[in-house]
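This report refers to the structure that appears directly beneath it.
Left out: one protein chain. Kept in place: all the others.
Order of writing sets the chain letters: A, B and C. Residues in each chain are counted from 1.
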Amino acid sequence: MPIKNGKQYVDRLNKSNAHVWVRGEQVRGPITSHPAFRGLVATQASLYDMQGQDEYRSRMTYTSPTSGDPVGLSFLRPESKTDLERRRVMMSLWCDRHHGLLGRAPDYMNTAIMAFGAAADLLKENHPQYAENMKKYYEYCRENDITLSHAFILPPTARMSSFMRTLEEPDAPRVIEKTKEGLVVSGAFLLATQGATADEILIFPPALPSFADENPHAFAFAIPNNLPGLKLICRESLVAGDSEADYPLSSRFEEMDALVVLDHVVVPHDRVFVYGDEAVLSQFIEQSHFHTHATHQVLCRCIAKTELMLGVVESIIQTLGLRAYTQVIEKAAEVMTILESLKALLIASEALAQPDQWGTMLPNPSSLYAANCLYPKVIPRLMDIVQLLGASGLVMIPNDRDFKSEIGPDLSRYLKGIETDAQLKVRLFRLAWELSTSSFAGRQSLYERFFFGDSVKVSSRLYTNYTDKDVLAEKVKGMLN
Amino acid sequence: MPIKNGKQYVDRLNKSNAHVWVRGEQVRGPITSHPAFRGLVATQASLYDMQGQDEYRSRMTYTSPTSGDPVGLSFLRPESKTDLERRRVMMSLWCDRHHGLLGRAPDYMNTAIMAFGAAADLLKENHPQYAENMKKYYEYCRENDITLSHAFILPPTARMSSFMRTLEEPDAPRVIEKTKEGLVVSGAFLLATQGATADEILIFPPALPSFADENPHAFAFAIPNNLPGLKLICRESLVAGDSEADYPLSSRFEEMDALVVLDHVVVPHDRVFVYGDEAVLSQFIEQSHFHTHATHQVLCRCIAKTELMLGVVESIIQTLGLRAYTQVIEKAAEVMTILESLKALLIASEALAQPDQWGTMLPNPSSLYAANCLYPKVIPRLMDIVQLLGASGLVMIPNDRDFKSEIGPDLSRYLKGIETDAQLKVRLFRLAWELSTSSFAGRQSLYERFFFGDSVKVSSRLYTNYTDKDVLAEKVKGMLN
Amino acid sequence: MPIKNGKQYVDRLNKSNAHVWVRGEQVRGPITSHPAFRGLVATQASLYDMQGQDEYRSRMTYTSPTSGDPVGLSFLRPESKTDLERRRVMMSLWCDRHHGLLGRAPDYMNTAIMAFGAAADLLKENHPQYAENMKKYYEYCRENDITLSHAFILPPTARMSSFMRTLEEPDAPRVIEKTKEGLVVSGAFLLATQGATADEILIFPPALPSFADENPHAFAFAIPNNLPGLKLICRESLVAGDSEADYPLSSRFEEMDALVVLDHVVVPHDRVFVYGDEAVLSQFIEQSHFHTHATHQVLCRCIAKTELMLGVVESIIQTLGLRAYTQVIEKAAEVMTILESLKALLIASEALAQPDQWGTMLPNPSSLYAANCLYPKVIPRLMDIVQLLGASGLVMIPNDRDFKSEIGPDLSRYLKGIETDAQLKVRLFRLAWELSTSSFAGRQSLYERFFFGDSVKVSSRLYTNYTDKDVLAEKVKGMLN
Partner (left out) sequence: MPIKNGKQYVDRLNKSNAHVWVRGEQVRGPITSHPAFRGLVATQASLYDMQGQDEYRSRMTYTSPTSGDPVGLSFLRPESKTDLERRRVMMSLWCDRHHGLLGRAPDYMNTAIMAFGAAADLLKENHPQYAENMKKYYEYCRENDITLSHAFILPPTARMSSFMRTLEEPDAPRVIEKTKEGLVVSGAFLLATQGATADEILIFPPALPSFADENPHAFAFAIPNNLPGLKLICRESLVAGDSEADYPLSSRFEEMDALVVLDHVVVPHDRVFVYGDEAVLSQFIEQSHFHTHATHQVLCRCIAKTELMLGVVESIIQTLGLRAYTQVIEKAAEVMTILESLKALLIASEALAQPDQWGTMLPNPSSLYAANCLYPKVIPRLMDIVQLLGASGLVMIPNDRDFKSEIGPDLSRYLKGIETDAQLKVRLFRLAWELSTSSFAGRQSLYERFFFGDSVKVSSRLYTNYTDKDVLAEKVKGMLN
């Protein structure tokens, strides 16, 4: 099956019937109707629908090199700057639809699996079979429009045992045995975003050390979500309600995160990309340009989210008539400066792109790693600015039912804005509230702050890969003599 | 009735039966059992109970100068530094109980009404009757342990009409007529915190300009909550659930805010403190030392909240074993620096206190106005630090029902901390989440940011009242010759 | 004369013999040998020399459309994105030479005069002669490689009188009379950077209001520096010494700023670009795209300066062996993030360029106005980071003479770095000190903070011109229904 539409996405999820837990209960019946998922699923479905619509098709698909079918453009391995631009246009169309609020819109994992597929030859020398598995899996995802999730964080105690350089943690994820059918794996992985509403999951944790010849903690693989022994345990849902008028964001964009528990899950051999060799595992994640390609997508998302922020900021300014206040204009200009910087980093990453050793056109890593350092620092400030401009308007938020009740006239009379009726004004502030102040906003904040690691990790990634630093230091040396 | 206990507080509220709206429905039946209020009411009741308990009585009450009964210490007009210290000890006892999360614990309005009562002579020259009303009302509140709320913000359009210096806004609050029974008032006021769970409400808005001899927009008065024509329209409730294990904060400390609508409410003459004279209204709020006395209470609260933040930060450090990370210690030290600064400002305000013209011992305004500028800036940073240390632990928050279900063992196995079992660790992170990342946290952030006005307003209050600035400028002039 | 070389630049300055004051004394004899100017003049001369050198000529000049001679590329009116790129390459060559430390390297005013020339038709309708003057002056500067300075700030009391909307300030700059020879002008203007070492000066202040038909305060013109009645009064020189080893920056890059005093100076009619009409004056500055073209140059400079900062930061890290410290790497990554953002904004301004109404290719204003908001905020942080990494090494700075004296061996022994000898290390720290901590650094900081106005002004320029804000607000409105 080439590109799928929303209905096919929904049907496949319900047919899969994965083992999912929410709030102490196993999800029975169609997951796509469950209150914690239905809004999100409808949004994702609308994204898949776009691919096939006349308005978007040519900008969102390309012809598969193997099947000749139309496949999703975010699977495209870029070979030119034009390809990068096509990818960006496609991703921005989706991002505009979900305002950058979905971290796991399909293009993210499509891009990830494209990056791994394009770099599969890294695995060839020592593990030709794994290289083959990787390439085939990329093709399989592309040709079947697989909705993929991933998990790559170890539980805290396992991480700690790594840090302590001990191997005593009995609960660290590991390959328990190797059978004819595949690797038998047990353990847990943190934070599969949209894990419960995906077809498959990519498991790709950092390796713990081991003294064994075949490190049982070093592995990467992808499996269907409904394999026996695989459980998805969801965090608390942050859907505040189904009403789009009252909860314009959480009713549609609440991506659930899940703990993935594997209990003697049998991973088929052809789904294994790395096993037993921690050096290869590290090398593959570092040298496959995964972070670079992924950030090209991530930045499209961050821009769309920042545009929503600016749209809300400007709407508040108009509604409350704040243009005369210099402290307000300074804050709006701060949002604009952030937005322009993000857009510029994206454009620069393409303008300065270079082909890598496999002929893939690689966006400029420095621009993108800088964006990885920048966004976690500015996102809380963007939320702060919305709070500072929204002020008491973010507290006094009645809802749609209030307006429809007998006190509606009071609200209409006393909560109106400058040339804005009260109901529209309240809806604007409810949107601003969900965006900046609510539990939904809090999770968005956390998500962005730690997307590719904490500040130390993203700083180190930028610093280490920043080759110009030596050139510039050399130039300084020239000034000293 | 002297000090009341929790039961009396509850009974009085239910008997009052004020006209309250939540989520498009009028509250029928006992408000103290309503899901949006019951947790808060129980907390407030426990505060009232403390007053009469042997452990606290001597530190929380004093003997009424009129009735000889024990009355609440936060009503005490301080005449010495020791009185200030007694007030602080009393207020800290309550703050410790609610961790500074209640902005309208009873001592806040008790303090406010004490300040107004102590300064009532400001009204004497032109309006001896109003001065008398003010004093009597203070005594009435003290002797009856009245639970008071207040509203002092105008709706945006009314504010704007003030700014524009026009009087055309038909919906601005005003006195419609003056009858034998009292002033007939219509209009709306924003953000009566705990308005729906108070006995009475103090209405004290800034005056709009008027060309009339008797400015209909200039007034201040206090009325019972259940007067005919008075409606309280609540914002969305942020109680996430009744379970204290899952929602340790919002289940107990969610203070509801309300829009107060007055529709031809008759305010008895003896409840009027100012009317018709905008100059007197402004002068009374500025010169009564209300902000100074109130901030002495507010600072106790801010300290208790910051102590909770530090307790959570240190608990996370211990649970995740983070003491070896310099970037973590720097953040913890930042919280400590904030806490020590706040504590020092409180101590200094007492050490530098001076009696005012009426013999009331006035804490040092500069220390306190500085705290008003400081806290709105640090509270978002405190929340940021909790987020930065909590990280993914704030996302993966299953609840109590998950632990009790058949997946409980998985959670216990994979979510444990360093020497902390998983359930305790998850509870800690749920507390940290409610404190820093949830909708409850968002409202706390807004509340502190705008407590006594926005940054321009609190800065201006500090600057204008900072008499030392002229001394220091003069000293500089001495250096220039 | 087409492009000039360094010697010609020097000769012309000395021949001009303008009326310049430094430290209470009039400069007599060749200004280019004066201690306050000689280092700067040598640097500027080396820039002019580059234009004619084989290594650079083709990248730094183009063929004059009128004379056929090679003229400076920063005079080129861009008509394509390629032209913008050529301009950027040229400007970056100069910026690399002076490390972005010269705000008035020749390309800045060349660009300014190009922008005004290209937009001269704005003046055509009401003042065809002024349009003609403007165009001819641009051509004159280009064909004669004129070194131009400018002054556009009013003295504080004149500004204040504008703010107060009074016209009583007797010392506000004004046209005193209009004679056959020209306009007779008196008054003072602030801060002509490199004013004392330029051939000519462009005077272009904001207009003060007037009730006269011909506003005597509204004018713009350019005149030779040595006209009778024109005095240049310099601020204190910040050249710390001539030794490049000890003062690698201030010995070469100290741009003097001057107060320009006009006392009945006769401005020839053909040098007048605007007179008498404050609306035209404002319109010309706003609509000529001056800020946009100028910022394209300014950003090249800011990037070169930031590269120097990063070079110094990395050199300190290498010299002290600091790579293992996470707090150091976070700071270095912060510098990199700033540098990448600036580079990206420059690239984006070209990638998104559009031709204006006169066919000039206009870099994207939003990218560039964002850079105007960004740089004043980051430059102090960049200096902070150098201080934080340099630490005590920035205090203990002996000089070259110390090393050459009998205590040299002590210094060589005790001040060496990790694999760096003491003298080289001290030179590095002296460079870092001049860049971050010295009076020279302080003036650089001030210069960048206020380059195009204070924060309110640059924020307002970005906000007002940001057309996307309405599109984004409209999109938000679409989400509310």
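In this section, a residue touches a chain if its C-beta (ideal position, glycine included) is under 8 Å from a C-beta of that chain, and two chains touch if they have at least 3 such contacts.
As the structure is a prediction and not an experimental result, all values here were calculated from the model.
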Touch with the omitted chain, as defined above, among C:Asn144, C:Ser210, C:Ser439 or C:Thr464: C:Ser439
Candidate in contact with the missing chain, chosen from B:Arg86, B:His269 or B:Lys343: B:Lys343
Touch criterion as defined above, residue of C:Pro155, C:Pro206 or C:Pro268 at the omitted chain: C:Pro155
Chain A, residues in touch with the chain not shown (by the definition above): 326-327, 330
Missing-chain contacts mapped onto chain C: 21, 23-25, 153, 155-157, 160, 171, 188, 190-191, 231, 233-236, 240, 257, 259, 261, 320-321, 327, 380, 384, 387-388, 391-405, 407, 410-411, 413-418, 433, 436-439, 441-443, 445-447, 449-450, 454-456
For chain B, residues in touch with the removed chain: 248, 307-308, 310-312, 314-315, 318, 326, 329-330, 332-334, 336-337, 339-341, 343-345, 347-349, 351-352, 366-367, 370, 373-374, 424, 427-428, 431, 455-456, 458-460, 462-463, 466, 468-470, 472-477, 479-480
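Note that only the chains that are shown with their structure count from here on.
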Distance between the centres, which are taken as Cα means, of chain C and chain B, whole angstrom: 52
Chain centre separation in whole Å, for chain C relative to chain A (CA means): 43
Sequence positions of chain B contacting 2 or more other chains: 327
